[in-house]
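Just one protein chain is left out here, and the rest sit where they should.
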Amino acid sequence: MINVLVMSQCSPFDDLNIRDALDMTLIFAAVDQNVSWLFSGPAVLALKKHQLPNNIGLKDFFKNIKTLEIYDVENIYVCEKSLLDYGLNKHDLLIEAKALNFSQQQTLIKAQQHVVNL
Amino acid sequence: MINVLVMSQCSPFDDLNIRDALDMTLIFAAVDQNVSWLFSGPAVLALKKHQLPNNIGLKDFFKNIKTLEIYDVENIYVCEKSLLDYGLNKHDLLIEAKALNFSQQQTLIKAQQHVVNL
Amino acid sequence: MSTLHIFSKPLNYYCANQLENLILSDDNVLLVGDACFAKKQFRQFADTLLILEQDAQIRAIKLTDNDKAISYEDFVALTLSTNQSITW
Amino acid sequence: MSTLHIFSKPLNYYCANQLENLILSDDNVLLVGDACFAKKQFRQFADTLLILEQDAQIRAIKLTDNDKAISYEDFVALTLSTNQSITW
Amino acid sequence: MSRFVLSLHTPPSDHDTTQRIVKFAHACLAQGHTIDAIFLYQQGIYHASTHFDLSSDELQISALWQQLADQKLNLMLCVTAAEKRGLDIKNTGVFAVAGLAEFAMLASDADKWVQFK
Partner (left out) sequence: MSRFVLSLHTPPSDHDTTQRIVKFAHACLAQGHTIDAIFLYQQGIYHASTHFDLSSDELQISALWQQLADQKLNLMLCVTAAEKRGLDIKNTGVFAVAGLAEFAMLASDADKWVQFK
C-alpha cells in the first residue's frame, strides 16, 4: 500500500478540476491505496455546504463529495489559512475535514510516494 | 472604422494564446479596422529578441510578430511596469512598441469599441 | 465613459497588480461564476459590486447592501449602457 | 527527504502565498518552459534554481552562478533522487 | 435594438461558462436584440464536437447549442483554431466552419462584442 496525495487548488466550477480530483481520490481508494485529498486556495469552497448547481443545469457533484465517507476515504484535509481567507469554518463544510497549518501540510507531502495536482 | 484592442497577458508559450492574439490583430487590420495590441504581464516576453523555438520543434512565431510592421499594424503597446518586472528595455524588443504607463493604458481602453482578452 | 469589467474566478487567477491600476472608480465590476465567492477580494475595485444573481445563488452566497444583484436581462443591458466590456 | 517542485509558468500563475510556505530549504525547485523567464521571482524559494537547459536556451535566457543547468537526463535522475515530485 | 457578437474561449468541460453564454444569448434574443454570431475560438472550438457522452444529470452541451440553432442563430467556429486542436472539421454539428475574417467583419459591424471565458 502506498501513500498518494491528491491536491486541489482550483475553484469549484473551474472546468472539471474538482471532479477530476474526486474521481482520482475515489479510484485510489478503490484499488486499496492510502489516498489523501488536500484542498487549498479557492478549492476549499468545493466543500462549502448548501450549494445547488442543479438549479442552473450543472451536475450536483457535492452529493458525490459526500460519498467519500461511504467509500471510507478518511484523509480529507483543508488548508487552515485558505478557510480563513474565504471566511469558512468547520461547520460550513459538507464533510469532516482536518484543517492543517502549513507545517502540517509539509509533513503530509513528505509522507507521500506520489503527489498529484489536479 | 472602429477601434479594437487586443490584450495579451499570457506568457509566450502558454498554449497558443499569443499566436491567437496575433491572428486576431492581423485579421482586424486586414478588414481595415483600427486595431491595437497591448502586451502586459508575462506577455511582454513575447516581444523579447533572440528566441529560437525552432530548436525544440516549436513554431517560430516571433518571425510572424515581425510581420506586423509589414502589414501596417502600428499600434503595438507594452505595459511599462511589466517591462520593468521582467528586466526588459526597448532595445530588447523584436519590434517597435510604445511603452504605456497605467494612466495611458486607461486612456487606450476608453477609446475602444471592442476589447478582447486572449 | 464607463467600462464593464467581468470576472469569473477568484482574484488569485488574475495578474492582480495591474487590475487595480486599470479599473476606474466609475467603472462597473461584474462578478459571475466562481468570482462570486470572492466578493471581499474584489471590493477594492468598486464600492458596489454587481453580482450575477443566479451564479451567486447556486453557490449559497448571500448578498449584502454593497452588492447589486444582476439578472441576465440586466447583464445584457449593462453591456449596452457601458462603452466597452473586458472579460478578464 | 527532499521534494522536487516543478514550475512551468511565471509565478503569477500560482497561488503565491501558499508556495513559500510549502517549499522547504532543502527541496529542489526546477523551472521548465515559461517559468525560466521568471528566475528572479522564484529565487525566494531556493538558493540554487534548477533550470531545464533547452527550455531556457530557446528563450534566450542566460544562466548565472546561482542557476544549475539541467538536461533531460538530469531531469529523469532528479525525479529518482528526490522522494516525490509536485508539478504545480 | 442592438447587434451583438459573442465569443466563447473555454472548452466544453467548463460547464459553468457554457451555461452562462447560452443564458446570455437567450436574454439578448428575448429583449429583441440581434446576435450576428456566436463564435468558438481557442479551446472553445471543442464545443463543435459531435461525440459528447454525458450522463443525464450533466449539463447537456449539444442540446443547448441545438436550441440556439433552432432559433436560427449563426453558430460559427474558427477553422484554424480547430485544425490545430484536432477537431474533425467535417463533422461540426450545428456549428458552421468559418475563417477568422468572417468573424472579424461581423464583430466590426456589431454594437457589442461580449467574450465568455
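All chains are identified by letter, namely A, B, C, D and E, in their written order; residue positions are counted from 1 within each chain.
Here, contacts are C-beta pairs under 8 Å (C-beta built on N, C-alpha and C of every residue); 3 or more make two chains touch, one makes a residue touch a chain.
It should be emphasised that the depicted structure is a prediction, and the values quoted were computed from it without experimental measurement.
Contacts of the undisplayed chain with the visible chains, over the whole complex, involve A, B, D, E. Touching the omitted chain from chain D are residues 6, 8, 32-34, 52, 54-55, 71-73, 75-77, 79-80, 85, 87. In the full complex, chain E touches the omitted chain through residues 11-13, 42-43, 46-47, 49-54, 58, 61, 83-89. Interface residues of chain A with the unshown chain, by the touch rule above, are 2, 4, 15-17, 20, 23-24, 27-28, 30-31, 33, 114, 116-118.
The criterion applied here is as follows: only the chains that are shown with their structure count from here on.
For the pair chain C and chain E, chains touching both partners: A, B.
The geometric centre of chain B is 27 Å away from that of chain D, both derived from CA atoms. If you average the CA atoms of chain A and of chain B, the two centres end up 39 Å from each other. Residue positions of chain E with contacts to 2 or more other chains are 16, 23, 112-113, 115, 117. Among the residues of chain B, those touching two or more other chains are numbered 41, 114, 117.
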